[in-house]
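Below is one structure, written out as structure tokens; comments come after it.
Note that one protein chain of the assembly has been removed; the remaining protein chains are unaltered in position.
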């Protein structure tokens, strides 16, 4: 709403805004779909470029591809800045920052030849996929999930803090129990093992060998298996309450009986009887 | 209903239909049970045939077995085409296509000697087991599950899209952090590792070795451990709402607007406007 | 109730029954606790006996221990048969069969010297621990869980059947995709891998190496991660509905208004107004 250009803005600006930022018109939907495909293709190019055999044969093509999309995204970013009502507000919004950072890594490669660290920043471009959520139908569903997670974020934080503390305590105990051997070479490594175990991931790169270690590990596994119920219960309870919670609060009916026809269950704000039309 | 032959169809056709497609008569139930056993036996034969030691000794018998069932299933498929009211509609229905493909691999082996690719198609025959769900009591329960999943399919798609994006971002970061070593040899391989980790499968064929890598992996594991709550919460909420949901469906308000005061949201059985008392 | 000896039975029999089968008297509770400890000790002895180093030193003692408990359990079993009202009904009940089988393995060792197969039957004795559930407070909680599982057993069976079919299909595909290598040496082995993967156990003894294989495995993992929501949702919905379900069904109030005082919300079976006492 606020981001839309003022009614006094030139017509081309308002048209461009509806195409780039909105998806209500045919052109607007087309723009979003094309952008989506471009994002997926450019991310795919970066991924393929990292495979040695593909890089050796098609490295040149993929890098040209990469540059093409970078130019497209820079133009798109500038266009967004031009048509939006308050460019600064957009530039410092969550989506605006992601849009900006999407193009930085490739451009930065011109100044800095350290290609290694460059690739690290490049991955942020992938976050661009989140724009999909701006498309149609999925917004509501995404919001439902995000709202449920937001409403239960404190509970989940408390839970995760407790789990982390548990892994630190159990990890340290395992370091002592296994005597710094069998992969438990330091407390941080042992805590890493405890996280791998309590989350039921279980790589097996580090695993206890002593009887006491295996007993302690068993206890941790069973605990991890049981307490997965906690975040699940929290989110389930939130989602069950979600759709009902809001509507259940206001009294559904006016506590009044029509003095003519004895009808009940009037709207809370009704002034006339729904059955006989008498003033309540 | 529609699939059943017309009442003007010959008696034998209508009888055959009820035996082959339905399970209301004694003969119909018997047919389904025999078919079920045949499917399990034929799948079992293909599975055993793939074990080297069994193949060496009983390969001939198993292949004869395989051909016997293929002939039976082809006859069964043709019978279905004959007795059904509209053969084309059946042939292009979901179940019809599976029935057809079930017999193709063995027959195709006559023309093409490439036994390897052949086996790939053969596995589709296993989908035939889904026919079990046509049998009695389990239909309702299966429908309950399918309906709950259908109702929450958009939420689950949004969730899975978010998880996939997460694995792409984290996988790429790990590729950079581990420097293309310890199994993280390309971005796709690293993304594969991220999926193995976030789903808490944790094979351990690829696992981080550097301190930064293990820290990032720990964060991903804890995230994967916590967000399993999301699909679980979605389906739980759906299933809890399930039996109640039915009652919520009928419009809670009358779809009429008062012609005097434009008030909406009247009771379904209201005859007078609740705001101005006018006859609706 | 029915198992209790008739009132015409001798007093010692009725006393013995209340001690052995019930836990309402002081002696009855004591009997159950002693039995519980005996079961745990005898199972512990079998477990320790299997450890090579312990077996070498304390094998004789442990085997004597084992025989002592076997004699105790045989006597206990015979006592149960004597005091119960209908010995045959008990002997062929679930608990009776377990009680009987608990003592068989040790006794069977006298006739058959094949110690290997013997140990296999011996493990059934461990089921004796289920007797704990006959003790006090935990019965109600155990019943709650068992009832929720019973009520959702068809849904869970449909779900597990679908999961098994999925593992058979994906396992066979992986056998083809990985070309019988990297551990995928036969279809049964590949199905075993699929089960290890879809349940998120992930041993890593077999894991895909080819790009197509890893892609297929990723899809299976994400599916396994998402569909864990199904049994969880089923049981959650059942447990949520559990205590409320029964009472929510009948209409909570009679749809009638008192013609004297206009009171509503009468009991469904009310014949007189709760406010003014008028006949409704």
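Letters A, B and C name the chains as they come in the text, with residue numbers starting at 1 for each one.
Going forward, a contact is a pair of C-beta atoms (placed from the backbone, for glycine too) under 8 Å apart; a residue touches a chain by one contact, two chains touch by 3 or more.
Worth saying up front: this structure is predicted, and the values here are computed from it rather than measured.
Peer 1: Among A:88, A:169 or A:260, choose the residue that contacts the chain missing from this document, as touch is defined above.
Peer 2: Checking each option in A:88, A:169 or A:260, the one touching the absent chain turns out to be A:169.
Peer 1: I'm checking contacts with the chain that's been left out. Which of A:18, A:42 or A:232 qualifies?
Peer 2: With A:18, A:42 or A:232 as choices, the missing chain is touched by A:232.
Peer 1: Please output the residues of chain B touching the missing chain, sorted low to high.
Peer 2: 200-204, 232, 236, 240
Peer 1: If the missing chain were put back, which residues of chain A would it touch?
Peer 2: 154-155, 157-159, 161-162, 165, 168-169, 172-173, 175-177, 179-180, 185-188, 191, 197, 200-204, 207, 211, 214-215, 217-218, 221-222, 224-226, 228-230, 232-234, 236-237, 240-241
Peer 1: For chain C, which residues touch the unseen chain?
Peer 2: Residue positions of chain C that touch the missing chain: 43, 46-48, 50-52, 116-117, 119-120, 122-124, 126-127, 129-130, 132-133, 137-138, 141-142, 144-145, 148-149, 156, 159-160, 163-164, 188-189, 192, 195-196, 198-205, 228, 231-232, 234-236, 238-240, 242-243, 265-267, 269-279.
Methods note: only the chains that are shown with their structure count from here on.
Peer 1: Which of these pairs, A-C or B-C, matches A-B in more than half of the residue pairs in contact?
Peer 2: Comparing residue numbers across A-C or B-C, the repeat of A-B turns out to be B-C.
Peer 1: Report the inter-centroid distance (CA atoms only) between chain B and chain C in whole Å.
Peer 2: Roughly 29 Å, centre to centre.
Peer 1: Two or more other chains in contact with one residue: find those residues in chain B.
Peer 2: Residues 159, 188, 200-204, 224, 228, 232, 234, 236, 240.
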